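Here the complex is missing one protein chain, while the rest keep their positions.
Showing subunit A:
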Amino acid sequence: MNAKQRDRVATVVIDLIVAAVVGILLFLLVYILSAGLPHVSWQFLTGASDPMSGAGGIGVQLFNSFYLLVLTMLISLPISLGAGIYLAEYAKDNWRTSLIRSAIEVLSSLPSVVVGLFGFLLFVVKFKMGFSVISGAIALTFFNLPLLTRNIEESLSAVSRSQREAGLSLGLSKWKTEIGIILPVALPGIVTGVVLSAGRVFGEAAALIYTAGQSAPVTNFSDWNPMDPASPLNPLRPAETLAVHIWKINTEGMASNAAQLSAAASAILILAVLLFNLGARLLGNFLYRRVTASK
């Protein structure tokens, strides 16, 4: 075989592998959506579910998923932004920095069940926060921090050194240069990373089963005072999310139409994650055009 033939064979093999990956993905998508979407109705999307059987709608679960996502991001974004800026810009190349990096590495490879059990023991039991939105949000933060931090650090480091020099040479402080000049350039990449990680958080179940809990008490959607026990915004109420709901229907659901319920809920979950991915792309591009003032 000469070089040209080898090249052709290699190309065909790679094409086949790619086709297989795309094929599997498409098959899964089509299968899940076609199995689930026929059972989706407005009633299903907004209705409450029966606490025992799991039958009924997913309205509360859907709200819980989004609320938990927002809370998680509110906690993890500032922390990872600080950590990312520190690692990209201020950290010296020494043993302390490599220790931090290894810690992040380890944290990102922790199985989510372990994160969940840790959250259960520490926050739910020890700190007496109970099965609650806030316990779940903190557990998800652990899960989310390493990804976000790395994404932010990489996005910042990808911005050319010459931009930093330009800022410094104008008498701007390092901080001002980082926030006003480097961050806007890195923003599209950061936002893309945030939205993608939002997709992951949205679909997470294992870390939430023992932290945010497995029940979705009926909430009063006209009461927006976070202090009221029945308010959807109350961070101390248990909050079963969509992903946990799917898990529960499948393991202990006693509804007669459990299979259809779980198919429909899965379709919605997949759709939401797809929307996050699409949103990440659009938002990233939009922001890039905005900050660079290119039309």
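Following the convention adopted for this analysis, contacts are C-beta pairs under 8 Å (C-beta built on N, C-alpha and C of every residue); 3 or more make two chains touch, one makes a residue touch a chain; residues count from 1.
The definition used in the following text is that contacts and distances are computed from a predicted model.
J.: The hidden chain: which UniProt name fits, "Phosphate ABC transporter ATP-binding protein PstB", "Succinate dehydrogenase hydrophobic membrane anchor subunit", "Spore coat protein CotJB" or "Sarcosine oxidase subunit delta"?
T.: From the listed options "Phosphate ABC transporter ATP-binding protein PstB", "Succinate dehydrogenase hydrophobic membrane anchor subunit", "Spore coat protein CotJB" or "Sarcosine oxidase subunit delta", the omitted chain resolves to "Phosphate ABC transporter ATP-binding protein PstB".
J.: Which one touches the absent chain: A:Ala35, A:Leu107, A:Val185 or A:Leu236?
T.: Of the candidates A:Ala35, A:Leu107, A:Val185 or A:Leu236, A:Val185 is in touch with the missing chain.
J.: Just name the one of A:Val70, A:Ala166, A:Val218 or A:Met254 that touches the chain not displayed here.
T.: Answer from the full complex: A:Ala166 touches the omitted chain.
J.: Just the residue numbers, please: which parts of subunit A touch the chain that's not shown?
T.: 160, 162-163, 165-173, 176, 180-181, 184-185, 291-295
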